[in-house]
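Every protein chain but one is kept in place in this view of the complex.
Think of it as A, B and C in the order they're written, each chain with its own count starting at 1.
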Amino acid sequence: MAYYEDTLDRIHEECGLFGIYKHGADDNQLVARTYMGLMALQHRGQEACGIAVGRNREIFYHKDVGLVEEVFRDEVISKFSGNMAVGHVRYSTAGNKKTKENAQPLVLNYAKGQLAICHNGNIVNADILRKEYEQNGAIYQTTTDTEIIAYTIARQRIGAGSIENAVFRAMKILRGSYSLVIMSPNKMVVARDPYGLRPLCYGIKEDGSYVFASESCALDAVDAEYIREVRPGEVIVVEDGMMREITDHCGIEPSRLCIFEFIYFARPDSTIHGQLVNDSRRNTGKVLAKKHPVDADIVIAVPDSGVPSAMGYAEESGIPFVEGFGKNRYAGRTFIRPDQLSREQAVRLKLNPLKKYIEGKKIVVVDDSIVRGTTTGIIVKMLRQAGALEVHVRISSPPFLYPCYYGTDVPNFDQLISHRHNVDGVCKVIGADTLAYLDLEDLPLIAPDARDTGFCTACFSGNYPVL
Amino acid sequence: MAYYEDTLDRIHEECGLFGIYKHGADDNQLVARTYMGLMALQHRGQEACGIAVGRNREIFYHKDVGLVEEVFRDEVISKFSGNMAVGHVRYSTAGNKKTKENAQPLVLNYAKGQLAICHNGNIVNADILRKEYEQNGAIYQTTTDTEIIAYTIARQRIGAGSIENAVFRAMKILRGSYSLVIMSPNKMVVARDPYGLRPLCYGIKEDGSYVFASESCALDAVDAEYIREVRPGEVIVVEDGMMREITDHCGIEPSRLCIFEFIYFARPDSTIHGQLVNDSRRNTGKVLAKKHPVDADIVIAVPDSGVPSAMGYAEESGIPFVEGFGKNRYAGRTFIRPDQLSREQAVRLKLNPLKKYIEGKKIVVVDDSIVRGTTTGIIVKMLRQAGALEVHVRISSPPFLYPCYYGTDVPNFDQLISHRHNVDGVCKVIGADTLAYLDLEDLPLIAPDARDTGFCTACFSGNYPVL
Amino acid sequence: MAYYEDTLDRIHEECGLFGIYKHGADDNQLVARTYMGLMALQHRGQEACGIAVGRNREIFYHKDVGLVEEVFRDEVISKFSGNMAVGHVRYSTAGNKKTKENAQPLVLNYAKGQLAICHNGNIVNADILRKEYEQNGAIYQTTTDTEIIAYTIARQRIGAGSIENAVFRAMKILRGSYSLVIMSPNKMVVARDPYGLRPLCYGIKEDGSYVFASESCALDAVDAEYIREVRPGEVIVVEDGMMREITDHCGIEPSRLCIFEFIYFARPDSTIHGQLVNDSRRNTGKVLAKKHPVDADIVIAVPDSGVPSAMGYAEESGIPFVEGFGKNRYAGRTFIRPDQLSREQAVRLKLNPLKKYIEGKKIVVVDDSIVRGTTTGIIVKMLRQAGALEVHVRISSPPFLYPCYYGTDVPNFDQLISHRHNVDGVCKVIGADTLAYLDLEDLPLIAPDARDTGFCTACFSGNYPVL
Partner (left out) sequence: MAYYEDTLDRIHEECGLFGIYKHGADDNQLVARTYMGLMALQHRGQEACGIAVGRNREIFYHKDVGLVEEVFRDEVISKFSGNMAVGHVRYSTAGNKKTKENAQPLVLNYAKGQLAICHNGNIVNADILRKEYEQNGAIYQTTTDTEIIAYTIARQRIGAGSIENAVFRAMKILRGSYSLVIMSPNKMVVARDPYGLRPLCYGIKEDGSYVFASESCALDAVDAEYIREVRPGEVIVVEDGMMREITDHCGIEPSRLCIFEFIYFARPDSTIHGQLVNDSRRNTGKVLAKKHPVDADIVIAVPDSGVPSAMGYAEESGIPFVEGFGKNRYAGRTFIRPDQLSREQAVRLKLNPLKKYIEGKKIVVVDDSIVRGTTTGIIVKMLRQAGALEVHVRISSPPFLYPCYYGTDVPNFDQLISHRHNVDGVCKVIGADTLAYLDLEDLPLIAPDARDTGFCTACFSGNYPVL
């Protein structure tokens, strides 16, 4: 029914997480802070969002389909107060999943009371666990793997002395990627899968509040000081104003942080595992300029995500960077049907070439990825119509060749243009003069500050972490 | 935040059920028919509603807070088709339960696929079962006992050869009142608790469709011929266009149909267990006139529910019935706060005495019940202000003395005026000249056509069915 | 797109008016009172509504499409306070007029400041005036004749010393029916056309507030004492806490109050020109019983509007009144399309015959009018299907034969069944055994208490007031 952000043919992160714990009396600012944290993470999911608040050992929540600014108006925000809150923004790949039921936090009652669970990632053995629990009489009211996580924790909780032990035990059962921010009526429990596939960090505010977030930009938004990443495999508990860490087992698995966080998902102003995201993007451009130089007049970017990489390319190559496209920042979501607005029109609505700069020029255009190829083809066509003499496409990631099982929406083989064509073939399909990708072997170069961090590059390399 | 129907201080039925099964190809009229059935049952619950449709062995649903006409607009109705549909209207007593999450049908996935469950009644051992299931790792996402029914069926389904057997087994575990209309992707299963506490009947349409409903007025609304009540304890299965009944065990328990269905809950044009509801209400008036006569000029009713009883009183006593109140049929729900509209103003907005008829008259005013007493007091006051010489209150039910555990919202002891005062005391509190109730012993007289049917009168007598 | 109230084929009043003036400081209860007044008048218009409040010599307003309870929620009500308020409920005949733009009060700026105008009626020379003003450069932003009233007042105001004089002058120019409640920033001005075609009365509250309303039931709703009708042709001004009347000219024209107010439009508990509406309806039944007797077993009514007349018929004839139909009070507005719900289904959803009472009986069924005849035909058919031996239809008004130019929606000739058939013909079309209408000559009998009041019977008699 509608063209969304994917007009530009991106792949998407599935979720953003936020949690805040403040010891002591109720704070009616806590929901406003969670709101700000979720606003800062909105780029990680625009489909649905929710906030749960703990107060007097009870959990209250509000969630719905929509952007944070749509779901949370001041009358909702002022209704809640508490000393803990967790929040979630969600993107979902399959159209029919766009329901309020699937929105998070998942709030539930179980043997030991209430839980609110926020999850980013994908549980690969969810179907097996689902069947196992069903044999025990489980019923499912959503279509999310988060419900499987909830069951696993609830079942492990029976014999476990505490919710954190239950989470710890559940982590030995759950396979796949997961960053979790969980709230019981009196504790906040945070965990990250043993490979650290999806990001999660924490910080502290001046008033002593603990803050957890998928990206450091959300810490900045609530004026919390970044402390460190949650370690792969780590469980953190905040209770009675104190934080405890369960980390003995951490570091057994080499970390495998999703490399695409640096290339596209994360916000440029976030720092992940020590690496400023904007720097990693500039680095892709520099590497591309070294490995895939071209004789051109100007470097331009497909905005906004291609800009830092294009600037890196310009810096390294000495070819001047120029604003090649005007971008319509209001063309995010258009609720009109494909028969009323073709894909090409939708792209034009979003990107408008600055003919004066392009006409008669040899151009390097930098984008972060090619998924299906349609949009890149339209972009090349638009540049030629604007008078470009040559169009050289540089992509700041390797070709997508393999599916992602860890919480992004890299589509099936048959939709991936790189699966159907080699680089030359893709170049012809999109109509470019030359096309070059970031080489697989150069991926480690883009995040030099993320020391001691290994990466998951499975969608490019097929090299999946052994779960 | 708002005055609802309870301006008139009634107690409420908690739900209405509807199901329709049509063998053969998809029928895009099925949802429209369910809509009509739910419209006919709207008096049984105005808080939330929902419809689930089975098509191609999959279940689709839509539910939300609101009236049927609000939740189902034509664009929703035309979206769905199928060969089975179930629907539910819901009333809930506690304010914080007014959420979309608690709306029914409860649609779930379990070991054997999907189920949509509609429930009217109350499971009295829900808390015990909840704890038991929790020990097995169950999680709860609503605050309804319907979720407990779902778990019980899902757990019993494991060893049972069929969904109907699972329902049958579950009925041995569930204690309390329940009429159930359940849909699996290829069957409809209907059941009623062994006492038949809550009503449920079925009919057949000319096209062979089977129709199940809480009241016969919903069969009329979809032009289905009333066949019979579902028997207390009975399980009915419709599958492959055929209907099967599991009834060997029926009749072991004496039936205990809620007597208040006849006094207030059911629609006057419904027939329950052979008894036309309007007749039973007229009968209450006749009995009151015989047992509690008074020398008066006119008989009036608190509209709408008191009208048939007042007419019966008039007929038996020979005192003329007169329209004593103008009723504002739009004053159902007013979304303004108590500080903007007092209870007395709210009653005045709904009922306006016809001074010309009342002035200088000795008046019998008939109402169906007194719960807290406040409204009756306001009504008596309004009649005196309108010039009534005497006000004699006749109530077409016995005093409420005991809580109801079977799915209505009779409030706690301390709110029941009859628990705090004897009849004379209530009479003084409400300011009437005389007050009389229907006598407990006369209750059987009001439904003479409901042969072989026993009644639950627990809220009046304290005589609870042994569950 | 939707079946509305007209499922039952009624004609409609076009509007209800309310005004309240309280001398002295701002009263934040004034909007709540106007809300209550409009709730009491909701039966006069369900399409749109609005309230304007005067405070500190400024006018604020809120209006929208919808019922009063939908348009005015507590957050709207508590936003406004003032010392004067006017309100309006609107029904409109033509589908495309159902817009927020056409909702009233019409609030405007003109040479002397602000005005809020509420109008009930129809200006028959609106088109002529429209053209005249256009020649002067007028522009129109609505499709209502209220805008013509506004222009007329604004133009007359130029030379007139006061708003009331301007209204008085405008009344000499405007032809047709109009009851007006107008608010300037410091006065309330109320007027009624010289024939008094549409009703308007006033009352006083204990706190000294003046209250104006289309019907006395709205005075009751705000606990104001009814004083009298506004006289035909009268202009009333309330200013500085004082009320002045301009009445020298009143009584020049004989009054011509719309007789259909008594038959159907007004609420039974309203008193108009001294006549209790419910009584006038009972009278129609008595007259019908005398003039058009029939040998029958029971008298039933088409609820709700037919009930008092049926009771009068029963009383006069000695044939017992019985509740013939169950009425679904929730089936007011259904938002599904005609192809999803036929007219017959819609009628069935609203009215359900009580077969037990009807089967094997000779029946008199009383209704207030027949417009197109379709619904009456369905009702007769339903009664026969329920087993009626004979169906005798009695209508408590004469046949509709002529269009109404004064603010109701009597449809065009070609849709009026009485214009196409004589009484025998209509009887055949609707399938009744006998059919009788209230005779034209008996109309004066129905409102004996409305002394010195003449009536407009044009829709029945063709006898139009000379305007």
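Here is the rule we go by: a residue touches a chain if its C-beta (ideal position, glycine included) is under 8 Å from a C-beta of that chain, and two chains touch if they have at least 3 such contacts.
Bear in mind the structure is a predicted one, so any value in this text is a computation, not a measurement.
Across the complete structure, the visible chains that the omitted chain touches are A, C.
Summary of contacts with the chain left out: across A:278, A:317 or A:408, the touching residue is A:278.
Considering A:36, A:153, A:364 or A:393, the position touching the chain not shown turns out to be A:36 (whole complex). Here the missing chain is touched by one residue of A:352, A:374, A:434 or A:461, and it is A:352.
Among C:138, C:204 or C:423, only C:138 touches the chain left out of the display.
Hidden from this view is one chain, which touches chain C at 100, 106-111, 115, 131, 133-141, 143, 147, 150-151, 154-155, 157-158.
In the full complex, chain A contacts the hidden chain through residues 1-2, 29, 32, 35-36, 39-40, 42-43, 46, 67-69, 72-74, 77-78, 217, 220-221, 223, 267-271, 276, 278-279, 304, 307-308, 311, 321, 323, 325-326, 328-337, 340-341, 345, 348-349, 352-354, 356-357.
In the analysis below, only the chains that are shown with their structure count from here on.
Of all the chains shown, the one with its CA centroid nearest the global CA centroid is B.
Averaged C-alpha coordinates put the centre of chain B at 35 Å from the centre of chain C.
Here the spacing of chain A and chain B, counted between their Cα centres, is 49 Å.
For the pair chain A and chain C, the distance between C-alpha centroids works out to 60 Å.
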